[in-house]
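Complex shown without one protein chain; remaining protein chains in place.
Naming follows writing order (A, B and C), and every chain is counted from residue 1.
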């Protein structure tokens, strides 16, 4: 049964150092939960970005929470490179496993289906493939002249998800973001923050029922209003462009980034920092 | 772009003899379209049931439309065996490829993802596996001591789908039946009947948008009210128990089944037969 | 208290076999297992999925998600039946005679050739105890009871429940052991009507009678709830219509 906890910091305490965590791309990235992990001093986490990441990954890397990041791409989008990521890769402060978006999706889907591996088109001949000792090739058994790439399934220890709403049974509404269902199914446990916990049973709402992560997957949950800020939560609040532009600037300098962490992450719990 | 045709008979004319068709289990099975295929005298079709079937498969087999049926199970559920199916298998009138439900789903998902094959748990050591020369085993490349079954992807020529509603752009609402999205994505073309074609753009309805088969997959569509009758269309009409019980009885006898076809299928177009 | 019906006794006995299962799934044509799952969940906590049930509490479309959950290790118990079940726990859902053109053809494997491998406690349920149904060897192995080493096999047969008795499956020995016989029946009757060899301990208890509180729960809440997925059963056994659900 889903545990209901007081806030993201209580959730962060459930995630041990060294765990493999997976976080999906914007919008609705779990920023408040990420900041709570930084506050609890998480170390040596293996982050899988689904399939890419922006601010969240850069923040965790800069705060020293990650030992390994597995990603198809990390940047601040139209606001340029992710400064802590690019520096950490350059200096070797974080190990990187590069991938390509559909490979991350296919590997998670294999995890969801209990398939130990999955074939995928593309990849062969790229340096992305060459850089991955866990990516193999094999002949298609139905056409031996057809060489295809093979990936191991991904089953994260924890999927970290921020969603718009959930009910008190632990069912989480993800709307059209069905890749979040695949992520939760593939993960051993899913830890969720939501903008709002609603009354009633979302399974009884025919519009919501097809688009839920069932409570069977959800180990623990907390309400975290503005839990995606400064990233967007569609229908709740927009992307905070000023904040991210300021972040992009401060993250280029070690001291300015340290100030940012003190001020924005350690200075206050995610919740009030967001208001 | 999706073609909009007058009725199921116009759709049936698009499906050539010998084609591989796939039909999903109840509720909302494409009965009117099936009856139109029988009226047009379709022959040697390869039916893939997704993953099982009842009345629809029994009817097509009895009418001689199928050369091969690939299924995880065909019966009339609580109304007993499927008489035309059991007789046709016994006499060899139809070839059968037996499978198991999750194998059909996994093979369609591989088709959707353009993967030529897919590994799956289970199956090994069953006579289902032994009976399939297209099912193989291989060692898991990440653990050679782990032997696993391999299936070829399924990409039907035509997915035949009956849905509650669609819009005039060709977007089809499947609600929680997301396996119908996988089916349409895996198929080369999807042919759809719907209870009702609605005004507006279903993509603009946030409750509907996550649960649509996009028009890019839908080659042709026709309105077919009561198009699933005598099977159920949830929210529209219930399962017609009297009809199916009578069918189960008549289908046990060759002449009585021939009468049933004359009366229920050839006697009138599916539409009026349903009213 | 009125007489105990066989169905009620089996619901109680089956529930006992489900103790400690966080997630129990059962099929749309399995009213007794369904009721047993509900009873077990009430007694020991845990979650029940009933394929085809519309009550949100038990809803399960029997589709992709249930199969994926089984592979993820998220289904702890399931029920299977068979036109034939043999002493090694092999089940036959395909028919009698030589495949493919069998003398009698049944429906097919459904999910059995997968779920039987992956769900730790699969309870075999068949209320016609005869040598025809329980032969020494099935004509067709829709799903095997045991797998060779090197085959991923966390699941398999746990028990067999019939109209005469309860048998437990011993995976190490690869055979069934008689666990209890229902009142009014005997070990001899079980032996005479079973086509395969199985172990018989010196003392074979009677399948227990449900205690009053369980019986009250079965006849009350549970009878009302199973009227949704299993209206015919609720009517026949408890005289309850779906509207009571």
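Assume a contact is a pair of C-beta atoms (placed from the backbone, for glycine too) under 8 Å apart; a residue touches a chain by one contact, two chains touch by 3 or more.
All figures in this text were calculated on a predicted structure; none of them were measured in a lab.
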Displayed chains contacted by the hidden chain, counting the whole assembly: A, B
Contact with the hidden chain (one of A:55, A:85, A:158 or A:229): A:85
Touch with the omitted chain, as defined above, among A:44, A:134 or A:147: A:147
Candidates A:5, A:103, A:251 or A:265 - the one touching the absent chain: A:103
Touch list for subunit A against the chain that is not drawn: 51-52, 71-75, 77-78, 81-82, 85-86, 89-92, 95-96, 98-103, 105, 120-129, 131, 145-148, 176-179, 182
Absent-chain interface as seen on subunit B, which is shown: 1, 112-115, 185-186, 201, 203-204, 214, 216-217
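By our rule, only the chains that are shown with their structure count from here on.
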Centre-most chain, if every chain is reduced to its averaged C-alpha atoms: B
Most distant chain from subunit C, judged by the mean position of its C-alpha atoms: A
Rounded Å distance between subunit A and subunit C, as computed from the means of their C-alpha atoms: 41
For subunit C, residues that touch 2 or more chains besides their own: 68, 71, 118
Touching two or more other chains - residues of subunit B: 120-121, 146, 148, 176, 178
